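One structure is given here, and the rest of the page talks about it.
One chain of protein is taken out of this complex; the other chains stay put.
Going in written order, the chains are labelled A and B, and every chain counts its residues from 1.
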Amino acid sequence: MEDMRTGLRKIRRRDFLKLGGMVAAGSVAAPWLAGCGGGGAAGGEVTIAAVNNPQMEDMEGLLGDFKKKTDITAKFQFLPENDLRQRVTQDVSLNAGNFDIVMVGAYETPIWAQSQWLEPLDPFFEQMSEKERSAYDLEDILQTWRTSLSYEDQLYAIPFYGESSSLIYRTDLFEKAGIEMPERPTWEQVTGFAEELNGIEDGVSGIAMRGLPGWGANMAAFDTFVNTYGGRWYNLNWEPQVTTPEFRNAIEAYANLAEFAQPGVTSDNFPECLTLFSSGKAAMWYDATVAGGLVSDPKASEVADQVGFAYAPTAVTPNGSHWLWCWSLGIEAASKNKEGAFEFLKWSTSKDYINLVGKELSYNRVPPGTRRSTYEDTPYGELPWTEVELTSIETADPENPTRDPVPYTGIQFITIPEWQALGDAVGRLLTSVLTGDMTPEEMQQRAQAEALQVAKQGKYLKN
Amino acid sequence: MSSVPASSEKRRPIRWSHYLQNVLLYLAVVIIFGPIFWLIVTSFKESADAYALPPQILFTPTLEQYASAMDGFWAPFLHSVIIVGVSTVICLLLGVPAAFALSFYHANNNESILFWFITTKALPQVAVLVPLFVIFRTLQLLDTVWVLIIVFVGMNTPIVVWMMYQFMKDLPREILEAAQVDGVKLSQMLLQIVIPLTRAGIASTAMLCVIFAWNEFLFSVSFTSIAWQPLSVEVAAQQTSRGQFWAELSAFTTLAIIVPVIVGWLTQKQLVRGLTSGAVK
Partner (left out) sequence: MVSGQAAQGSGQGKTQVAPTSPGRQRRMLLYPALVIVAIITQIPFVFTVYLSFLNWNLLRPDLGRTFTGLGNYVLELSTAEFWTILLQTLAITAMALAMSCLIGLGLALLLNRDFFAKGLIQTLLVTPFFIMPVVTGLIWKNELFSPNFGIITWMAGLIGFDGFNPMAQQPLIMVSTMVAWQWEPLFMLVLLAGLQAIPEEEREAARLDGCNRFMVFRYIELPHLLPYYRMVILLGTIFILQVFGEIYVGTAGGPGTSSMNLQYLTYQEGLVGTQVGLASAIGVITLILTLIVLTSLLRIMNAVVKEA
């Protein structure tokens, strides 16, 4: 009853404002321009804000199939990751509803769900017919994702792309040096290899790694160091744990390894490392599992047939040694075409879509890491890097990311809204350690202060 | 060009310094235009060759990057042309008369008004982002053609006033005052005396407005989405996580600077030596 009334009031105000806006616009506008404006999607259109990764770009090329099946026109806005996040955050948090579907990461989904900015998907699945449901086969989507994209037992987004982290290396260079990469190496071993292989050929670095400051850049890699060296950000009372010896070990291990990384490591992120490795300038590369497919593509890589795949290295604990990330599609709560949006979600995350990509483009371009059937029933599963990929994703546990218990979830991030700022700040400190402008101790002190401020500001720390 | 019938004895020592200055200038061109030259060269390479070192000097140029860049080019390009064009015209219509008013008529507060105009630009864009977003959402203007026109008018009109004020100050007062005494209508004075005499200034000011609006990113990405996304956002969207995007980004950027380059070229034609002085004295 009350809901209805406020709803009514909202509508009235909105319509009134729309009218006002139109009058204002019309009085100044040349009529040919006025027609072009008009916000909001029509019945047969859905709009999607997406990060411009290769899988999404492939999707844009295949939209004809969606149009044919549903008669809905889908329109994309592509942006680089940081800009997308900022744009979409504004849109949902200020309730603008410019998009029907937003591409959200594993990090944002539960946070946004909690704020009710995303539409719960369970009701849509319940409305599906039996036949539709079995064709879509929600159970086929990896359990990891169904858990981490849920909030209070409701699913809020469907993964389109999933990854963990792993180590890839150059088999030819390892052979030349007469060393062998174990399937599950330790960071100590890897640092040794990096030292040995650094400069083995002219211009070849021991390892390529992320060093650009940012919570989604160097911190993604560094956080797995923290976890596997037994460190954690907070204890169960949300007291920061950055000054512990374990955390120190992680900083030092990362900094030691960086000695043998590519020159200018502090300005490099995934794309730069990809370019390095595929042009033969690095002997190893620790990054997302998706890298395996990209460096094995002979069209884009000069080392395509010399790539070996190993699991993410570990130190004192396997917990949190490899990260977990997905790009998933969710429906904005303010969307005006939720039915159409769900049709799009269904189409783009179905088994059929994966086969469509496989047949139209090629099976090594299918969106990886989301469905078990992709690995078991399609030719993608036979590709050399997919075993490490699937196992890593399935064994990554964001509920237990560290050796000691923590009050948060998430492996290479903490699932709180304040993490972005904290991660960025600590990421910058970390680059100072690499350039020698700061000692690990100083970094620990500064990062501890940042972490404490977050715990207080976010009202997590009780005292 | 014409007005200096210098004697040959006097010319001679100037000759070699003339060449020296030319050499300096060409050197400056190499340094300053170098990065852009490299950008354009890169845009004709295959993706994988773009980062090869030593750089490939001799290579078979490919239009592959342009072909794929053209895909998403026209719609945002058109948006940008409309938004930037309309907003620049409005800025000039508002700003040029205002600058004339401040420079020609005496009033105690002219200097402070002029200064106020420029201070409206002192608040960082990022800080006004949320307020503007909320305002435009309430007015239902997000992702319409108006939103960026409004923003750019607010952004660039102060610049027009600020720049044109100086050019107007250089106008010969005697002529204007004589015209005023003669009872020449205001509109005639503006159209027939003021604007022709400050053409160079107007041209460079217009160029400035075009470039600021054309390249503006933060407001553009925040206030538009699919319907009215301008080119600057599309340029940024060329950086993908695939890596090796330089060649494609270079091609897209080269396409994106064509309009500013044309505007710039038209501007520099207005900057012909002695335009102001020649017309006056």
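Definition applied: a contact is a pair of C-beta atoms (placed from the backbone, for glycine too) under 8 Å apart; a residue touches a chain by one contact, two chains touch by 3 or more.
Quick caveat, the model's predicted, so the values are computed rather than measured.
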Over the full complex, note down every shown chain the hidden chain is touching. A, B
Using the touch definition from the top, which of A:123, A:182 or A:264 touches the missing chain? A:264
Of the listed residues A:212, A:341 or A:357, which contacts the missing chain in the full complex? A:212
The missing chain sits against subunit A at residues 86, 89-90, 93-94, 111, 114-115, 203, 212-214, 262-264, 266-267, 272, 275-276, 281, 417-418, 420-421, 424-425, 428-429, 431-432, 434-435, 437-438, 457-459
Touching the hidden chain in the full complex, which residues of subunit B are there? Just list them. 1, 3-4, 17-18, 21-22, 24-26, 28-29, 32-33, 35-36, 38-39, 42, 51, 53-55, 94-95, 97-98, 100-102, 104-108, 113, 115, 117-132, 134-135, 150-151, 153-154, 157-159, 161-163, 165-167, 169-170, 177, 180-181, 185-186, 200-201, 204, 207-208, 211, 214-215, 217-218, 232, 235-236, 239, 246, 249, 253, 256-257, 260-261, 264-265, 267-269, 271-277, 280-281
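As a working rule, only the chains that are shown with their structure count from here on.
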Just give me the whole-number Å value for how far the CA centre of subunit A lies from that of subunit B. 38
Touch list for subunit A against partner subunit B, complex: 14, 17-18, 20-21, 24-25, 29, 33, 36-39, 47, 49, 51-54, 57, 75-81, 83, 86-87, 90-91, 94-96, 98-99, 270-275, 278-279, 294, 300, 302
Given the complex, residues on subunit B that touch subunit A span 47-48, 51-52, 82, 129-130, 133-134, 137-146, 221-222, 225-229, 233, 236-237, 239-245
